[in-house]
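One chain of protein is taken out of this complex; the other chains stay put.
The first chain written gets the first letter, and so on, giving A, B and C; residue counts start at 1 in each chain.
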Amino acid sequence: MKTAAISLPLLLLLSGCGGVQSALDAHGQTAILLKSLIIFVVATCFVVWIIVMLVLIWSLMRRRDGQAADDRSLHRRITIAVSGAVAATALIISGLTIASFYTTRGLDPARDPDMTIRVRAQQWWWQFIYEDADPAQSFHTANEIHIPVGKAVRVRLESSDVIHSFWVPSLAGKQDLIPGRENVLTLRAERPGVYRGQCAEFCGLQHSHMALFVIAEDEESYRQWASAQRKEGLQPREPEIVAGKALFMARQCAACHTIRGTEASGTTGPDLTHIGSRHTIAAGLLENTRGSLAAWIADPQTLKPGNNMPIVPLSADELRQISAYMDSLK
Amino acid sequence: MKEQPVLDVSKLPLHGMGIASPAWWGTCTFMLIEGSAFGLAIAVYFYLMSLAPHWPPDVPPPDLFAGTCLTVLLLASVVPNVLVSRWAQQRKLGKVRIGLVVMSLCGIAPLALRIFEFPAQHVNWDESAYGSIVWTILGLHTVHIITDLIDTLVLACLMFTRHGDNTRRYGDVEDNALYWNFVVIAWLPLYACIYWVPRL
Amino acid sequence: MTTERRSSAATDVDLDDAELDRQLDRTWAGRTSFWGAIAAVDHKVIARRYIVTAFVFLILGGMLALAMRIQLAQPEARFINADRYNQIFTMHGSNMMFLFAVPVMEAMAVYLVPLMVGTRNIAFPRLNAFSYWVFLAGGILLWISFALDTAPDVGWFAYVPLSGPEYGSGKRADVWAQMITFTELSALAVAVEIVVTVLKQRAPGMSLDRIPLLVWSMLVMAFVVIMAMPAIMFESSTLIMDRLVGTQFYNPAEGGDVLLWQHLFWFFGHPEVYIIFLPAVGMVSTILPTFVQRPIFGYLPVVMALIATGVLAFGLWVHHMFVIGLPRLAESFFTASSMAIAIPAGVQIFCWLATLWAGRPIFKTPLLFVIGFIITFVIGGLTGVMVASVPFDAQVHDTYFVVAHFHYVLIGGAVFPLIAGIYYWFPKMTGRMMSERLGQWSFWLIFVGFNLTFFPMHILGLQGMPRRIYTYQPEMPWGGLNLFISLSAVILFSGFLVFFIDVARSWSAGRPAGQNPWNASTLEWAMNSPPPPYNFRRIPVVDARDPLWCGSDELPVASGLRTDRRELLISSVVEALPEARESSPRDSVWPFWAAIATSIMLIWSIFSPWAIVWGSIPIAITLIGWFWPKGIAEDES
Partner (left out) sequence: MSSTVSGPTFSGPIFSRKAFRLLAIAGLFVVALAVAATVGLLRQPRQYRVDPPVSAALEGLRLMPNGIAGSPPEVYFALGQPYEETAYDLNQGKRLYSWFGCASCHGDGEGGAGPSFLDGWWLYGPSMVSIAASIRDGRPHGMPAFRHKMTIDEIWQLAGYVKAIGAYSAKLTAPSRSDDRQTRPAENRAPAAILFDQGSAPVRRPKQGPSP
């Protein structure tokens, strides 16, 4: 039974299968380095465990015939064995420490990154600010970032309330976001893909629903996406969407959310200028469809209890119009 | 199991003094606990100092007068304290009584000075982390003075009752004196920390 | 003065055993009334209360674990809501650490240390009674707050600012902080008693190199408590001050720092693990020799390893903070120091293996649990080596990998030995054997259930499942393993159920045990089971490391202690040469009142700072009542 239980993770490790958010499914420069360290350390420890277990079984099961021959020489032999084992422990430990040290050296943040993204974590969503030397070129988004493949992206980590932890396992190890301090992490995706991340430091009520997505794509797609994000929110033409926009501005929505190009300029909630272009809403809670947008707006407190978005009383028509407007903000 | 007496202890004293007394060891262990607490408070002080751009932040360093007087007073109180301890060792009831009364006064006087130490910091506990830590250090030490003062007062009363002339009481007086020495010695690094480190 | 009294006082010199037992019983036994029970100061009575209370908290904490497993069995379950779940995992951690693990280990010390060192009661028995009442009050405070939906919801580590004044509304975090004060107060009190008992009350001849290994481990544990607990008491007090009177310790805008909290917390929190673990390895080192009928191999290296563990415990707190963005140098240092702790652990494991190898194992339940301990603890230790590496930790920190790791260390490494210890010492504590059949059942259920429950968590962690989440989304690939874990937890629980049934049955209907059912070597087996209130009819005299394995049928003892007052022997620190006959306090209700007064002050101080002033007055009064001499025989000198 034990062996089966032990070999299971090894199989998993070897096959490298992970999932949408797995340290073993490494696609970032750092994560790949960490994965090889993990495999090395786990394999070493597994061998050590097997040896200890063999000795244990031997000690328990060995045949004991009669009296021990010479107690003195026996004692000396055991002493040598135990000392040898302690020395081996020290050696293995030193080896692992050195391996750890060299991996750490490989992880140091890139000196001149290709781009910088500022993260402000809040209860319970991620605010991303794409910084640019030209302030007009910088823009905000939430819970979802796009990065170009093969570029070193510096992520500046800040928190606006409690401690959070930024963790996209397929790309890099985690790093805390601490109020009053700033941390830095370098992401470098080696392959295009959608990588899920999640807050890894307990941050209160909805810690479980604080996910983010990193979309790594080729340079060209990234550039297109970024220039689309810099634009102001689309001006609607369809009557339903026009009505939705008017409602958004008239009701409580605009007090907390920003849609660039309109009078909505609240900063308490996520920037919604291009909400329609994101894959998920509510920090990874729901897939972004018109239906889920409507469900979220209608009753955010049932879907994610305790989050900071209130239930705004809306009629069925109003709900449809607002969700249509949200959906149109590509 | 059958028992076989191999040792007769009936000649041993009914109560040990000094390191033969569990109370002495208990006092030492408590001093170790509280010493750790004081050490931690100092560590926190330096930790906060290492984070601050200026130290003390935005306020002048504390006025020296009250704190220094208190330090001198505490140091001076070690003399009667050691004497009381010695008299207790020699089981001189009359002298111990007088000594304890003197030591009670030596406990009250620093409290009076301590009242002036808090305003001398030029900062309130709720204004900055600097204020919080100096108030906490002062408060922590004040609690120790008060605790020992109450112990001294109760012992002083006890020595005037029929329970006074007892080796056990003399041991208590010694332990109390030991603890007061600890309270005095613990103050010195705290004093240096609060009053002199901001002037460095 | 003392000479006349001594000649007139009753000593045990010329009495036969029955008469001596009768006289000692009259002096040492407590009264049987309600107030007699409240006033009890016998270390065995107090320890039994401690153990029973701690196991009640274990059951309650286990219920919480079960509730969490039900919630996590499937994605987006609605069995428990987020708010309640956060309270539950906080309660589970705080309860298991502060109300179960530390108290139960200290309780084993309170029960066993005086018996093993050959004395009649623990040092400062009234402080011991006080510590129990304070501990009980702290536990009740926490659980009542849970019943009232005001339980802490900030994790057992209570990181600021989440637990701080701005984000922790209500009194939830204060309840946590003050519960800490209660339990740490009691832990510190017990630590003081253990230190003084071990250093000053050992039987004549029990020099430092003859102390049983359990006693050594408890001594080291007590010193770790003394050095580590002030940090958390300081911290919980500053948290309450930040929340109540507006101090700025953890406010970065006014010069405070949120990481200060983490440093202080883990400066206590890491040694806390060793506070739980050291007594457990002490139990292993005591039980193992008995079941191979051979002294432990490498007494001295094991003692050195215990001390080294205790010292190193203070040098690796930062490995809980590897992802906060520390300088590389600090990270490397703490990686090395965290790895280094594997060496003393290795020394002990190899010495146990050598002992097993050289002896002839008798496969009774306690030994089974010890073997289960070795198997699981080696896993826990090796995963500990893994998380000690900064880059490894960057991926697994705050994931289920860490959950698996510390359950392997705490259940595999501490609860297994504890259950072994209960099976082992139950006959001594109650005079009755536990069932071997049920024991085997409970071992296999617990061992298999434990591994099936916690091993898959390693995989979940590597698959990216964070800790402390009340639910996860269906698209995450964690559902299957979580369901498997929840089902396995049922096996684990049934194992504990069998254990508790065994305890309940054996307590009233077990086979009588006799003095030394296991043919063990240490002094606690030299008296009847359960031990009489005075432990030893005459204080034993020790001339070997394993006093009951000397081949003689007779126990060398010291005579000359008085029987008309509670008297025990004080000996020197190193050689254990007799120094004095010291009295041991009689029963008293004052510790109970002092604990009540302390509890009132502590709970009141959650609501008003003035509680410190006004609440101290009743405490002072009760303490004066406690220490004021009553002019009885115990006061003579």
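We take it that contacts are C-beta pairs under 8 Å (C-beta built on N, C-alpha and C of every residue); 3 or more make two chains touch, one makes a residue touch a chain.
Computed from a prediction, not measured in an experiment: that's the story for all the values here.
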Going by the whole complex, the chain not shown touches A, B, C
Considering the complete complex, of C:A513, C:V557 or C:L623, the missing chain is touched by C:A513
Cross-chain touch to the chain not pictured, restricted to C:P531, C:G560, C:P578 or C:G615, is C:P531
The one of C:Q201, C:S217, C:Q248 or C:S486 in touch with the missing chain is C:Q248
Residues of chain A touching the missing chain are 179-180, 250-252, 254-256, 268, 299, 301-302, 305-306, 308, 310-313
Even though one chain is not shown, chain C touches it at residues 18, 21, 25, 28-30, 32-34, 36-38, 40, 42, 44-45, 48-49, 52, 83, 140, 143-144, 147-149, 161, 164-166, 169-171, 242-246, 248, 250-254, 431, 512-517, 519, 528-533, 548-549, 551, 553, 607
Per the touch rule stated above, chain B touches the missing chain via residues 1, 58, 126-127
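Quick note on the criterion: only the chains that are shown with their structure count from here on.
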Contact graph of the chains (line, ring, star, complete, other): line
Rounded to the nearest Å, the gap between Cα centres of chain A and chain C is 37
Note: chain C sits from chain B at a C-alpha centroid distance in Å of 30
Touching two or more other chains in chain C are residues 257
Residue ranges of chain B touching at least 2 other chains are none
Residue positions on chain C within touch of chain A in the complex are 81-83, 86, 153-155, 159, 161-162, 166-167, 252-253, 257-259, 297-298, 301, 323-325, 328, 331-332, 335-336, 339-340, 342-343, 346-347, 349-351, 353-354, 356-358, 360-361, 371, 374-375, 378-379, 382-383, 385-386, 388-399, 448, 451-452, 455-456, 458-459, 462-464, 466-473, 475-477
Residue set of chain A touching chain C in the complex reads 1-2, 5-6, 8-9, 12-13, 18-24, 31, 33-34, 37-38, 41-42, 45, 48-49, 52-53, 55-56, 58-60, 62, 64, 68, 74-75, 78-79, 81-82, 85-86, 89-90, 93-94, 96-97, 99-101, 103-104, 107-108, 123, 161-163, 165, 167, 169, 172-176, 178-181, 183-184, 196, 198-208, 211, 284-285, 305-306
As the complex stands, chain B meets chain C at residues 1-16, 19-22, 25-26, 29-30, 32-34, 36-37, 40-41, 44, 47-48, 51-52, 57, 125-133, 135-136, 150, 154, 158, 162-163, 166-169
